[in-house]
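And then chain A:
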Amino acid sequence: MKIFKKLTAMVMAIGVLIGSSAFADTVKIAFIDPLSGPFATTGSNGLAEWKFAVEKLVNEKGGVLGGKKMEVVALDNKMDGKESLIQVQVAIDQGIRFIAQGNSSGIANAITDMVKKHNKRNPDKRVIFINYSAVDPALTNDKCNFWHFRFDANADIKMDAITDVIAQVPSIKKMYLIGQDYSFGKAVAAAAEKYLAEKTSINIVGNELHPIGKVKDFTPYARKILASGADAVITGNWGADMVNLGRSLSESGFKGPIYCYYCASNGITGTFGAAGKGMLHLVGEGLHNPATPELTAYHKAFKAKYPKWDLSQPRIINAAQMLAAAINKAGTADDMVAVASALEGMEFDSKLLGTKVLMRAKDHQAIQNVHVGIHTDDVEIDYDNSGYGIKIFKTVEMASMDSATSCKMKRP
Partner candidate 1 sequence: MAAEALKLDNVKKSFSGTEIIRGLNLSVGQNERHAIIGPNGAGKSTAYNLITGRYEVSSGQIFLNGQEITNLQPYEVKRKGLSRSFQITNIFPKMSVFENVRCSLLWAMDYKYSFWHMVGKQPELNENAEKIIEELNLKERRDTLAGVLSYAEQRALEIGITIAGGSEVILLDEPTAGMSVSETEYIVGLIRKVTEGKTLVVVEHDMGVVFDLADKISVLVYGEIIATGTPIEVKENQAVQEAYLGAAMEDH
Partner candidate 2 sequence: MANGTNNTMSMSSVLPWIIAAIALVILPFVFTGGGSITIMNQIGITIVLAMSYNMLLGQGGMLSFGHAVYMGLGGFVAVHVMNIVEYQEIWLPLPFLPLVGGLVGLGFATIIGSFSTRKAGTVFAMISLGIGELIAACCIIITVFFGGEEGISGDRTMAPPTFGIEFISQKEVYFLIAFWVLVSTFLMYLFTQTPVGKMANAVRDNPERAEFVGYSMRWVRFVSFCAAGFFAGVAGGLFAINFEILTELNLNLNASFTVLLATYIGGVGFFLGPIVGAILFTLLQTVIGLKTDLWALYTGVVFILTVMFLPAGITGFFAMHLVPWHLGRFGMLLKPYAKIFLPALMFVIGAVGLTELVNHSRHHGDEVLMSLFWVEFNTKSAVPYIVLVLLTAVGFWFSRLFAREVKEAWGDATFVEGQGR
């Protein structure tokens, strides 16, 4: 049974490795996102943004609870649900009480579910889940819980903003909806159908889902979209699916706008370059160009430290500051009920992003200004160091402030 001896040595080694960092007296946030594998750039970019925000906006301003520093502990989930849950458990075992995650709604679903069960089973070791990017509406509707807080605008809110903008473009008469076949793609399609019908008389000439990450050649889809006579396209695609769709459309002669959720940064802006000019319309919170002077300075400092990365997920700026404020208000970083209660309903004035942020109490969804911007080279702050970036076209203030939610929040 040599094996077990070996195992003993190995596991002991891990214990040491993991344990070593657990003693310093800081308030830790476990950052659980892909740091290796195909999605690592998104994760690494987010990590840089978190580290910088915590350093600049919390620690350099005196930390929390009268001088304690906040610290971001990076854990690699390899974009895998199982690995995410392992890492959450590892974080909890290390005594970390704040879990930050954003990439993939599927993983966010798994984590929120686990956090809910964990908090119920271990009332003395409760944790809070800071969702900074996963936008599946269900997370703040049917699947909402007291421990989950979303700082990004969800898919419905973003669609609300997109359709507000579209309603003011009279040339769009026919719309084509295309998305990846999974919960987020379906949520985008359902929201588009609903809001377009409510706000406009636009005719939806196509509404389809394609398998996620499996389509090699988008040309047939582009042909179909062209043949349908659509004036514009709405898509929730991301990654290579986004680039290939956009590219096939422009190659096939499509001239209209593409309204998209994830068509910037992470190489996408750089790959589109001139081809995307005027075509890509990105929806998002915290878009820059024009930026507030504070943000320009912040961005400059960020780029000095992380020249490779972009400020592509500005809500992290809000999340870090609001969490610090909640801890200060609760006066503790151990009693998660107090911290969550402080965060619930918090109103925050984000000077950097020039918006108010309201953490809605009924569903823990952040309400903030949402913009629609256009891909262009006429920008101050670019993405992918490509000279291209997103310039704000229209802003919807406090988007979906009064929207309904099916969330029935159970408070401890």
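The working rule: a residue touches a chain if its C-beta (ideal position, glycine included) is under 8 Å from a C-beta of that chain, and two chains touch if they have at least 3 such contacts; residues count from 1.
The set was built so that all candidates are chains of the complex that A comes from, given by their letters.
As the structure is a prediction and not an experimental result, all values here were calculated from the model.
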By the touch definition at the top, chain A has one partner among 1 or 2 in this complex. Which number?
2
In their shared complex, at which residues does chain A touch candidate 2?
1-4, 6-8, 10-19, 22, 35-37, 40, 44, 48, 75-76, 78, 80-83, 85-86, 89-90, 93-95, 105-106, 109-110, 113-114, 117, 121, 136, 181-183, 211-212, 214, 305-308
